[in-house]
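Only one protein chain is missing; all other protein chains are in place.
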Amino acid sequence: MAFTYHRTVRFQDTDAAGVVYFANVLAMCHEAYEASLATSGFNLKAFFSNPAVAFPIVRASVDFFRPLFCGDLLSIRLIPQKLQEDSFTIAYEVMATEKVVAKAMTQHVCIDAESRKRQSLSVEMEQWLQQWGDR
Amino acid sequence: MAFTYHRTVRFQDTDAAGVVYFANVLAMCHEAYEASLATSGFNLKAFFSNPAVAFPIVRASVDFFRPLFCGDLLSIRLIPQKLQEDSFTIAYEVMATEKVVAKAMTQHVCIDAESRKRQSLSVEMEQWLQQWGDR
Amino acid sequence: MAFTYHRTVRFQDTDAAGVVYFANVLAMCHEAYEASLATSGFNLKAFFSNPAVAFPIVRASVDFFRPLFCGDLLSIRLIPQKLQEDSFTIAYEVMATEKVVAKAMTQHVCIDAESRKRQSLSVEMEQWLQQWGDR
Partner (left out) sequence: MAFTYHRTVRFQDTDAAGVVYFANVLAMCHEAYEASLATSGFNLKAFFSNPAVAFPIVRASVDFFRPLFCGDLLSIRLIPQKLQEDSFTIAYEVMATEKVVAKAMTQHVCIDAESRKRQSLSVEMEQWLQQWGDR
C-alpha cells in the first residue's frame, strides 16, 4: 500500500521564472518520506540525528512533466522497495489536479553513522518497507 | 480572530547544529501568511505574481526562545494589523508543545508592481486584515 | 573546455545529520551553470525571467560518493552537451580536496515561455554549448 503525502506549493519553493525551482521538488519528495516514517511510528528527531545508524541518499533523480505554481495542491505518492540487505529505493509520483507533474527516485544505503560502513537494514526499516512497499 | 497554521519541522529546515536554521523560521511564518490568504479566498499563484500590485516585505524580525528540532509539530498564530493606508504588519507566535519557541514580525507595503510606487491597500486586503486582525 | 566553479559549503546547506542536504548539491550544480552563463556574457536577470524563451530542466540526477561538510571547498566542473535541436544536457563533477564527491546531470529543453512549446536553441546558447562543451 503506497503512502500519500499532501503538500501545498509555497512562495519560497518558486523562482523568478514563476514556477517551482527544480531541486525543491526532490525536497518535497523527501518530506513525503519523512511523513511516511512518522506515520509508521518513527521519532523523526532521533531518526535523522541517530549517532548509531543513518540512511544517506546515494542517488536521486527526477523527471518533470509540467511546471508547478505557488498555491498548487500536490499529492505525492511514495512506494519504497528493498534493493539489497543494506539498501532500498523510494519511487515518488507527484500529482497536481489529477495529472502527474513529476516522478522521482531516491536510493538509500544503511550505514553505521560513526564508521560510515554499510550494514543490514534494521527490523524497523524492514517493517516500514513492508508497510508501504508494493507487493 | 487570529489565524493558526500547523507545520511539521522537516529535515531540510535543520542545519548541522541539529536544530532549525534561523532564517527558516521566518520562511515558516511566511507560509502561515500564505495559508491565511488561501483561507480568505485569495488565489496564491495570482497574488504572488500579480503584475499590477504587490506587497513586498520592507522589514522583518524574529526572536528565538527555544531550539526547534526535526519532527516538532508547530502551531503558528498570525495576527495582521493595518499600519497606514499603504502598509500593514503581521505578528507571528510560533508554538511547540504549548510553549512559545519564537516570535516574529513582517512589515509589508502595497506597491504598483510595475512602477514600484506605493499605493493604498486593495479592498480584498482590507477584508483580510479585518478577518484575522486583533480587535 | 569545461567550466569550473568554486563554492564553499555553507551552514545553511547542511542538515541535522551534519552533512549537506542531498537536494542542495543539485542547487550548487545549478549555480555552476549560472556562473558559466555569466562568464559567457549572459545577463542572468534577463536570462532567467525572459518572457520569450526559457530552458526548463526536464530531468536531473545525482550520485553521491562522499558526504560534504560545512566549510568544504568545492570545485564543480561543468560540461554541457547538445542533445537535439531543442535540448541539451549538462554533466557536473563535484570535487573536494581532489576527490570526486558527487556527479550530477541536468537535461534542459528550449521553450517559448508563453506557449511553453519547444523551439530550437538560440544562437547564443549554441555558442555557450560550443564554448564549454567537450570536443
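Per-chain numbering from 1; labels A, B and C assigned in written order.
Keep in mind that, in the parts below, a contact is a pair of C-beta atoms (placed from the backbone, for glycine too) under 8 Å apart; a residue touches a chain by one contact, two chains touch by 3 or more.
Owing to the predicted nature of the structure, the values given are computational and were not obtained by experimental measurement.
Only one residue in the set B:M1, B:A27, B:L73 or B:V100 touches the chain that does not appear here, and it is B:A27. Interface note: of B:D15, B:D72 or B:E93, the residue touching the hidden chain in the full complex is B:D15.
Interface with the hidden chain, as seen from chain A, comprises residues 11-12, 14-19, 21, 23, 69-70. Touching residues on chain C toward the chain that is not drawn are 8, 10-12, 14, 18, 27, 30-31, 34-35, 38, 43-45, 47-49, 69-72. Take chain B: the residues that touch the chain left off the picture are 15-17, 19, 21-24, 26-27, 30, 45, 48-49, 54, 56-64, 67, 106, 113, 116.
We take it that only the chains that are shown with their structure count from here on.
A simple rule picks the central chain: find each chain's mean C-alpha point, then take the one closest to the mean of all protein C-alpha atoms, which gives A. A separation of 27 Å divides the Cα centre of chain A from that of chain B.
Distance between chain A and chain C, defined via averaged C-alpha coordinates, is recorded as 23 Å.
The set of chain B residues that touch two or more partner chains comprises 11-12, 14, 18, 69-70.
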